[in-house]
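Removed from the display is one protein chain of the complex; every other protein chain stays in position.
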Amino acid sequence: MNLYTYASPANFYILAGKLIPWFAWGAGLFTAWGLYIAFFLAPTDFQQSEAYRIIFIHVPAAWMSMFIYLVMAFWGAIGLAFNTRLSFMMARALAPTGAIFTFIALWTGAWWGKPMWGAWWVWDARLTSELILLFLYVGIIALWAAIDDIKRGDRAGSLLTLIGAINVPIIYFSVKWWNTLHQGASVSLTKAPSMAATMLQGMLILAIAAWLYTIAVAMARVRRIILERERQSEWVKALLEKES
Amino acid sequence: MEWASWSDFWHMGGYGFYVWGSYGVTAVCVAIEVLLLKRAAGDTRRRLKRMRQWEEQ
Partner (left out) sequence: MHRFLLAVLRRDLTLAARRRGDWLIAQFFFVMVASLFPLGVGPEPAMLARIGPGVLWVAATLASLLSLSRLFADDHRDGSLEHMVLSPEPTVLLVLGKSLAHWLIYGIPLLLIAPVLGIQFNLSWEAIRVLEISLLLGTPILSLLGGVGAALTLGLRGGGVLLTLLILPLYVPALIFGAGAVDGVMAGTGAEAHLSLLGAFLVLSLMIAPWIAAAALRVSLE
């Protein structure tokens, strides 16, 4: 037995079914632990009072939104290069979760910004690039939704993800550049709080929770995609037979 | 321990609205994603089984 065994959809289906509960429980435990740190161990910030506790979900969500995009681009590139069916399924399964984390990052950014900056939305470099990242996610999901042919959809979506991945750093840089030139219009920014050790710890633990959650959700989504695509195969038929 | 009482905890030093607004919406997003996924998985299975029965007839 080797790693390639699990590259076949049938084996992956079974493996994922076994692994999902572990990841889901892990995500739950890490969330509880992280939230405990965020609300009970982390001290009140002398500058921002309690509002800074929003950061504990904002930063992990923003990390996830970017990581998931990169992972999607990675799977898309693997799929295009080696023509592996499972990697395209992975890319598809990750996109909705990535979009949700992007939305959460934007939402919590706004709700942190209102008490701190005095405005729900500031055209700050990070918020703006996060918004454009959300547009990219929406575009990719819309493209997948519009193409009925599985093979074409897989490839087209991955190509779009790839050109987006090349573009994301340029977009981030250009927005940052644009932002520094237009300082006059922006609200005075409170400096980010100096990172206390407990704060970093809480954020990291919640980031791990977000990873475990993403893996669990993506695996569940891959399982559904596998069933859909392999419905004509013998093993799916046998599986459904056994269940009913 | 930062909080003297539960009401203190919910109040969040005056920022309760923003803190719980952020955490609440995050929780709702995650809950919706999980629920939709569960339902979609069930739908797929039921549809495939119906298709199987239909094929056998």
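Letters A and B mark the chains as written, and numbering starts fresh at 1 in each.
As a convention for this text, a residue touches a chain if its C-beta (ideal position, glycine included) is under 8 Å from a C-beta of that chain, and two chains touch if they have at least 3 such contacts.
Everything numeric here is computed off the predicted structure, so don't read it as measured data.
Asker: So there's a chain missing from this view; which of the remaining chains does it actually touch?
Answerer: Over the full assembly, the chain not pictured touches A.
Asker: Identify the residue among A:72, A:160 or A:209 that touches the chain left out of the display.
Answerer: A:160
Asker: With the missing chain put back, one of A:143, A:204 or A:240 would touch it. Which one?
Answerer: That would be A:143, which touches the missing chain.
Asker: Looking at the whole complex, which of A:10, A:29, A:78 or A:171 touches the chain that is not displayed?
Answerer: A:171
Asker: Which residues does chain A use to touch the chain missing from this display?
Answerer: For chain A, the residues touching the absent chain are 80, 132, 135-136, 138-140, 142-143, 146-147, 151-152, 155-156, 159-160, 162-164, 166-167, 170-171, 173-175, 177-178, 181.
Basically, only the chains that are shown with their structure count from here on.
Asker: Can you give the whole-Å distance between the Cα centres of chain A and chain B?
Answerer: That pair's centroid distance is 16 Å.
Asker: Report the residues of chain A in contact with chain B in the complex, numbered from low to high.
Answerer: Those in contact with chain B are residues 39-40, 42-44, 49-51, 53-54, 57-58, 61, 96-97, 100, 103-104, 107-108, 111-112, 114-115, 213, 217, 220-221, 223-224, 227-228, 231, 236-237, 240-241, 243-244.
Asker: Mind listing the chain B positions that touch chain A in their complex?
Answerer: That would be residues 1-3, 9, 12-16, 18-19, 21-23, 25-26, 29-30, 33-34, 37, 40-41, 44-45, 48-49, 51-52 of chain B.
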